[in-house]
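Shown next, in C-alpha cells, is the structure this report addresses.
Note that one protein chain is taken out, while the other chains of the complex remain in position.
As written, the chains take the letters A, B and C, and residue 1 is the first residue of each chain.
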Amino acid sequence: MKIFLDNCRTTRVLPEVAQVVLNYMTNNFARPDGLYESAQEVYDDLTKAREFFAKSINADSGEEILFTSGATESNNVAIIGVARANRNKGNHIIISALEHGSVMSIASQLKNEGFEVTVIPVDDEGFIKLEDLERAIRPSTILVSVIAVGHFVGSIMPLEQIGEILSRQSHKIYFHTDAAEMYAKFPVDVKKFKVDLMSVSGHKFHAPKGVGFLYVKKGTKIEPIMYGAESFDKRRPGGENVPAIMGMKRAAELAIENIDSSLSNLRKLQEYFIDKVESQIDHVILNGPRGEGRTPYNVNFSFRFIEGEAISLALSMEGVEVATGSACASEKLEPNYAILAIGGDHERAHGSIRFTFDRFTTKEQIDYTVEKLKSVVSWLRKISPIKAGR
Amino acid sequence: MAYSERFKDLFLNPRYAQDIGYTHTAEVVYPEHGDRVRIFVKIENYLIRDIAFKASGCPRVIAASEAVCRLANGRHIDFIKTLNEEHIRQEMEFFDKGFECIRAPLEALKKAISKIES
Amino acid sequence: MLKYTELVMDHFKNPRNLGKIEDASAQATEGSIACGDMMTVYLKVEDDRITDIKFESYGCAANISTASMMTEVVKGLSLEEAKQITWKDIVERLGGLPQIKYHCSNLAVDTLRKAIKAYEESAARSVKDESLS
Partner (left out) sequence: MRVYLDHAATTPVFKQVAEEVTKVFTENFGNASSLHSHGQEAKQIYEDARTVIANFINASADEIFFTSGGTESDNIAIMGFLKANFPQGGHIITTQIEHPAVLEVARYLQSHGYDVTYLKPSFEGYVLPEDFEKAIRKETVLASIMWVNNETGVIQPIDQISKIARKYGITLHSDAVQAIGKIKIDASLVDMLSASGHKFYAPKGCGFLYVSKSVNLDPIILGGGHEKGLRSGTENVPGAHGMAVALKTIDSNYPDWSTKVRVLREKILAAISQIPEHHINGTQSIFSHINVSFKGINGETLATALDMHGISVSTASACSSHHKMTRSHVLEAMDLSDWMIDGAIRITLGYDNTEEEIDYFIQILSEQVKRLRKI
C-alpha cells in the first residue's frame, strides 16, 4: 500500500485537473494577448478564471486577482511590494513566528533594506496572542503578515480578530495572510478577515505546481518586484501560465463544491487518528492545538527517544510518506522552528512527524498508518540508547 | 478582440468599397491611429442615391465605414444628421469601449453633406 | 533531497550488531539529543583485539547505517587498527552519503574512539592496580 500523508507540502494533480491542463497545453494554447480568435477565447477564459477566484474569496472583482507562480512569489510580491511602496509612511512590519520560510526570508531581506521587523510569538498551541499584536503596533507599522493556518502545527489563526484590530488603528496598516493551507480547504472571505492581500498556491489543492495567485485589494499601494512586458497585469510581468491557471480553477471548483463535507469527514478522521495513536503508542506529544482551533488536514506528533528522519524513512519503506521536523531532514540541518516556537525542545522537534491529509484520505489508510507507525516506533526505540525513565 | 459575425461580414465583404460618380466627398484622418477614411456620396433631392468609401487603417475603421454606407444609402440627409456613434456600433455589433477611430467614417459623411442646406 | 545508496538503506533496515553487551570491556556515549544524534558503543576486547561490538542509536538513518557499517568493519581488528579507521573509510564502504550527512558518519567513529580510549584508560588503571599489589 502507498499512502501519501504529506499533502501540506504538495498534492497530486487530479486527473480531471490534468485533463484541463492538457487541453490548454495542446489545444487552446494561444496567448491571451494575441489578436486572433483563439487568443481571444483564451483571454475570455482567463478573465472568467479571474472572476471565479475573486468570487471564491468574496473579493469585489477579478482585477483584484494577480496570478503568480505560487505562494512563494505571492508572498514576495505582497510583502516586498507593499513595504517598498509604502516606505514613506513607515518602516515597521509585523509577522508571526509561524510564518512560511519565504516570509521569514523576506523579512530578513527587508531588515537589510532598513525596515524593522517584529516577530510576534505564538503560545504553546501555535496561536498568536492578540494583545501581543496590539502591543507591537507602532505609528510606523505599515504591514502585518500572519499565516492563515500554521503549516507545521495546524493552528488556525484568528484572522478575523486581527483584521478587526488593524482596521481600528488610526493609520492604514496593510494586512497580508499566507492562505496556502486555507484556500480551497476552508471557506475564505477576504471581507470578513479584512485582509488586503492574500497568497494562495495551487499545488496545495490538487492543481499543478508553478501556479498560484495573490489577492490584492483595490487601492493597495504596491510595487512590482519584477519588470517586463505589460501583460494582463502591470504588477506581474510575463505571459500568464494559462494551462496551470485553468487547472487551478478546476481544482478549486472541485474542492469548494464539497468543502463542508470534506471538512467534517476529515475532522472525524483526525480525531480517530489522534485517539488511536495516543492510546496505542506511549510517550507521544501532540504538537499544536486540539479540536476546532486545528485544521483537520494536519496532525503532528513527537515521538520521544527517537529521531524523526529515521521514523519517516522507515515509514516510507512501508509505503507511508510523511514529513518530519528533524534537523536531519532539512538542508540547513536545523530543527523545525515551528516546534521550537510553540515551546518544544530540540528533542521534540527532532522527533516530530507531520501527517497531512487530503480530502481523499480514508480510514483504511489511517488504520494502516497507525499499524506501521507502532512497529516502526517500537523498533527504533529498541535500538535507541535513551529509554523512558533514564 | 472577439468580433461578431456581423463585424466579420462588414470587414471581409464590404460592398461599398467601390468607385462611383459622386457629388460630394470628404476625408477624415486620425493621424495618431494611422487611420484615413474618405466617403463619397451622390446626392439628389436631399437623398443619398449612391455612396462609397476608401479607407486605410485598422479593421474597425474599415468595418465602420462599410456600416455607415449600409446605414446611409438611400436615406434623406436629415436622417444622416441624426446618426450617432451608438447607431454605428449597433450596426457593427461592436461594443468594446474606447476605439474612437470608429467615429471617423460617420464624421467624414457628415462633413461631406455639411454644405447642403435642407 | 537525500538519496541513499542501496547499501545504506540495507544497513538502516537491518542494522548489524545492534544492542548491548552486558559484560562489555568498555562503553562510550557520544552526541546529544539536542543535536539530533546520539549513540552508544559497547566493546568486548580480548588481547587488544575487538572480539565483539554492539551499538545503540538515537539518530537519523545515516547515523544508524554508518554505525552498523562501522561495527562490521572493526569487529576482529586490533585496537591499533581500529583507531586508524576514519569516517571516510566507513562512507566509502557504504558507497557514499549525501554530503550534508557526513557529520552523521563522524559520530559513529568518534564514539568508537571514545570507547577504545575508555578501554585503554581502564586497562591502564588495572595494570597500575596490578603493579601496586
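The criterion applied here is as follows: a residue touches a chain if its C-beta (ideal position, glycine included) is under 8 Å from a C-beta of that chain, and two chains touch if they have at least 3 such contacts.
All values reported here derive from a predicted model rather than from experimental measurement.
Within the set A:56, A:75 or A:91, the residue that contacts the chain not displayed is A:75.
Residues of chain A in touch with the missing chain: 4, 6, 9-15, 17-18, 21-22, 25-27, 29-31, 33-39, 69-73, 75-76, 100-102, 105-106, 109, 201, 203, 208-211, 225-230, 237-244, 309, 312-313, 315-316, 321-324, 329, 331-332. Listed by residue number, the positions of chain B touching the unshown chain are 3, 8, 11-12, 14, 17, 32-34, 53-60, 62, 96-101.
Following the convention adopted for this analysis, only the chains that are shown with their structure count from here on.
Inter-chain centre distance (chain A to chain C, centres taken as mean C-alpha positions): 42 Å. Each chain gets a centre from the mean of its Cα atoms; for chain A and chain B, those two points are 57 Å apart. Taken in their complex, chain A has these residues touching chain B: 35, 37, 40-41, 44.
By the touch rule above, chain A contacts chain C in their complex via residues 305-310, 313-314, 317, 326-329, 331, 333, 335, 345-347, 350, 383-386. Remark: chain B residues 1-3 touch chain A in the complex.
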